[in-house]
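Below is one structure; the comments refer to it alone.
All protein chains but one are shown at their positions in the complex.
First chain written, first letter: the chains are A, B and C, and each begins at residue 1.
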Amino acid sequence: MSRAYGILAEFDSADGVVAAIRAARAAGYTRLDAYSPFPLREAADLLEQRTLIVPVIAVTAGLVGAAIQYYAQYWMNAVDYPINVGGRPLHAWPAFLPAAFIVGILWASAASLIGMLALNRLPRLHHPLFDAPGFERASQDRFFLCIASDDPKFDRAETIRFLERMNAGRVQEVAA
Amino acid sequence: MTETDREAPAGIIADIPLALSFDWRWKLAIAFAGALVLLLVFGMAQPVLFGIGVWGANVPYVWGFDLVNYVWWIGIANGASLFAAILVIRRHDLRTSINRFAEGVALFAVICAGIFPIMHLGRPWLFYWTFPYPATFEVWPQFRSTLTWDFWAISTHVIVTTLLWYTGLIPDLATLRDRSRSLRSKTVFGLFALGWRGSVRHWAYHQTAYRIVAALVLPLILIMQSTVAFEFATTLVPAWHDTRKPLHFVVTGIASGLATVLFIAIMLRRGLSLERYIDDEDIELMAKLLLAASLVIAIIYLEEAFTSVLSGPLAQETLLARLFDQFAGAYWAAILLIVVAPQVLWFERARSSLLVCALASASVLVGVWLDRFSIVIGGMQGDYLPSVSGTYLPTFPEWALLGGTLGLFAGFLLLFVRFLPVISMFETRHAEHGDGS
Amino acid sequence: MTQLFSRRTSRALRAALLILPVLIGAVAAGLYFYTRSDQAWNVGVAAPQPIPFRHDIHAGSLGLDCRYCHSSVETAASAGMPSAQTCMTCHSQVWSGVATLEPLRTSLALDAPLEWTSVHKLPDHAFFHHGIHVSKGVACETCHGRVDQMSETVKTETLSMGWCLECHRDPGPELSAPEAVFSMGDATQQAAGLPEDMLRLHDVLVDNLTDCSTCHR
Partner (left out) sequence: MNKYDAYRTDFAALTGQQGPRLWRSLEELADTPEMRRFIEAEFPYINEARTDRRTFLRLMGASLAMAGLTACGDPTVAPLYSQPRGNWADALGQASTFASLLDLDGYGRGVLVETRNGRPVKIEGNPLHPASLGATDVFAQAELLSLYDPDRSQGAFYNGKDVDDRAAPRVLAEARAAFAPGGEGVRILTGPVTSPTLRALISAMQREYPAARAHEYSPIADDNSRAGAVLAFGRPVQAVHDFSRADVILTLGADPFGDMEGHVRHARDFADRRRAAHSGGMLPRLYAAESTPSLSGARADHRAVLRPAEIGFFARAVASRLGVVQDGPSDVHPMVETAAADLSRAGSNALVVVGREQPAALHALAYAINAALGASGTTSRYIEPLTAAETGHMASLAALAEDMAAGAVSQLLIIGGNPAYDAPADLDFADLIRRVPVSIHLGLYRDETAAAARWHLPRKHALESWGDGRAFEGTAGIRQPVATPLFDAFSDEEALALFLGADTHDGNDIVRTYWRDALGAADFEQSWTAILADGVVPNSAAPALDVSLQPDWDQQLPSEALPGLTVLFAPDPSVWDGRYANNGWLQELPRPLTKIVWDNAALIAPATAETLGLKTGDIASFNAGGRSLLAPIRLMPGHALETVTMPLGYGRRAAGRIGTGVGFNAYALRTSHAPWIATGVEVVRTGEAHALVTTQDHHGMEGRDIVRIVAPDQAVETPSTEPQPSFYPDYAYEGHAWGMTIDLDTCLGCNACVIACQAENNVPIVGRDEVARGREMHWLRIDRYHAGDVEDPDTYFQPVPCMHCEKAPCEVVCPVNATVHSSEGLNEMVYNRCIGTRTCSNNCPYKVRRFNWFDYSPPDPEPRNPDVSVRPRGVMEKCTYCVQRISAARIDAKLEGRRIGEELMTACQQACPTRAITFGDINDPASAVSRLKASPRNYALLGELDTRPRTTYLARVANPADPEGSG
């Protein structure tokens, strides 16, 4: 048969899948991922999922955006076509700040949300897991743990047996 | 599907958009909203075809409903987003039930608001001149103008609110994708779900980004609402030339946003029988907040009166004009509806009655509109030279714009109710799973 | 559960999302350059005229002075169009019979103005004064090009506001010495001295040249 994507085990409780993850880590599995209908903080901790990168993106983008906006205003009103407007200074920095700040926020928000999609490798409409029967309930009321086939410790039969021991519901192999 | 998952949390919510058809009440409502949208088209065609002279505006009353409605709508939008954002950041339970449609309300309101800055122009078809693009005539916008600030504020608000709202929807879209039976809706939802799988990694990034943007929305809203206030406060018009205007606008804005959210919450709860998700606790809490807001506004009104009295003859005259001159009605009615009426919410029984809460929020909404009227129109009556005088009388095309935007707002809301989950399902699961974090 | 979308669809969507901004950028760039292009401003496009008048013969081969026909160019806003009589000073002798000059003779006979089509039309809200430009050393050629080589009169510049501003922001390089203002080609080239000299020579006050009211009233 063709190469497998991994072994997928279904649990009907969050605790179940969390326990399974803990066990799998203990058993030395490294390439595993869990799927749940709502965020599982523990699972994230167990899998050492870091998200610091997102605020970094936000801050950088925000600063860049604000800088660009501010300079654009300065360049247009004070450099490219300097016009005496009501005797106000050409480089009226207090008046240039609000828009700069607002646009900074625009960049920051856009960047962090788009960045989030990128980090999640989304959009990805096609995925092997979608072939797995019952996986549609990952978005509703079931919890899944998947051990990928490229895991060094991966052994088809062994892994299946391991997962069945986690008193999971259905355990199945997912084709790549 | 088996019995179990129909009882599954959020099942009911998901079934609303997946239902094959809606009952006559929804159809009637959307028809009515559609009719109002036609009115909006009429109201927008009038000034474009004949000139904004079709309004009651003149010199010195250069602005009429155009600005009154704008300030009202933008206040609602900002109030609603601010409310939603705070809930997210505080990780407050209320967010489970409120956020999704609160963000929706903000989005629809800002769209309604966005119509006016364009429509109020003498030459609306040239509105894009406020955007700095390299034109062959090589003239740029004037960035010292508060109107330019507002241009950026509104655009930013629309984009950020949309993004935030959509991001929140992605996991629920996945749910709909997976629950839907018809291939067509599966495909549509699937496309917009972007292939969400709900993996640990997905959730982690999703939640972080969502919180960060929510946090960014806070200052954005404050600045934006202040910018709107600056459009008045930075002018020389005696009644407007006042550093406290931003405070007034923010506070009243929050109140109107709150009122709208509460009102819509009650509508949804009754209309879609969502008692289980929008429970009495939620309603009561919002009612309390509304009461608090109205008390703060009371203080603001008093404070404004005081400072005006202390600020010398011109300020006193303009205050007297607002209180007792031709537009005094709006001022007092505003106080009655915003400050006095909500006081009934002190009583437990009142707070527990959906009807009373709905009426209270409606009264605050109308009151805030009158407050805008009294500030914008009433403010322009006191000028420096006594020779400058006149009056302002709204015309039908102006009413058409108000009614029309209300229809547009209702229409958006109805479509949202029809095709999308009005309550965040993953948050609900989260809450019911007990892992409140 | 079954796959809703194929691998290809998935890739297509990603590609689309990547290409979209590029596409938008491309369109924007396209607009940017088109609005500055000659065809957007009818540069080099001749207009139908009642008489196939040829500048290349009159101004070029015959070497008539611009001011012979455009007599008010030094004093007035409009350069002025020649009266039929002015044409007749020569054409009563030369080419007196030819059919192409029929409109001219009719105009004179019926005392009716001869209607040419302007190819250098400015919008109504822009006010231009030939006299002051010419007297400050802006040569005919600077704006109208080598008219002496045109068999059909056409625009050689866009006459966009941006184009006007180029010179109004920094007139020096565009100015010629007075004697060369009405000449064409090399003569004008050579007469263009150092910018600062030209500014001094014509005592041009630059700072009010970019005032709005200089052109819009």
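The rule we apply is simple: contacts are C-beta pairs under 8 Å (C-beta built on N, C-alpha and C of every residue); 3 or more make two chains touch, one makes a residue touch a chain.
Remember, predicted model here, so these are calculated numbers, not experimental data.
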item: Touch criterion as defined above, residue of B:A35, B:L147, B:L355 or B:L415 at the omitted chain; value: B:L147
item: Contact partner of the left-out chain, one of B:V139, B:V188, B:L222 or B:L285; value: B:V139
item: Contacting the left-out chain in the complete assembly, out of B:P60, B:P219 or B:G271; value: B:P60
item: Residue numbers in chain A that touch the chain omitted from display; value: 83-89
item: Interface residues of chain C (partner: the chain not displayed); value: 65, 67-68, 70-72, 74-87, 89, 107-108, 110-118, 121, 123-125, 127, 129, 131-132, 135-136, 205, 207-208, 211-214, 216-217
item: Touch list for chain B against the chain that is not drawn; value: 50-53, 56-63, 120-123, 126-127, 129-130, 139-142, 144-148, 151, 231, 234-237, 380, 383-391
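Note that only the chains that are shown with their structure count from here on.
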item: Approximate Å spacing (C-alpha centroids) for the pair chain A, chain C; value: 58
item: Whole-Å gap between the CA centroids of chain B and chain C; value: 52
item: In chain C, residues with contacts to at least two other chains; value: 1, 4-5, 10, 13
item: Of all residues in chain B, the ones touching two or more other chains; value: 138-139, 177-178, 190-191, 195
item: Chain A partner contacts - residues on chain C that touch it in the complex; value: 1-7, 9-10, 13-14, 17, 210
item: Contact set on chain C toward chain B in their complex; value: 1, 4-5, 10, 13, 32, 35-36, 158, 160-162, 165
item: List of chain B residues in touch with chain C within their complex; value: 134, 136-139, 177-178, 186-187, 190-191, 195
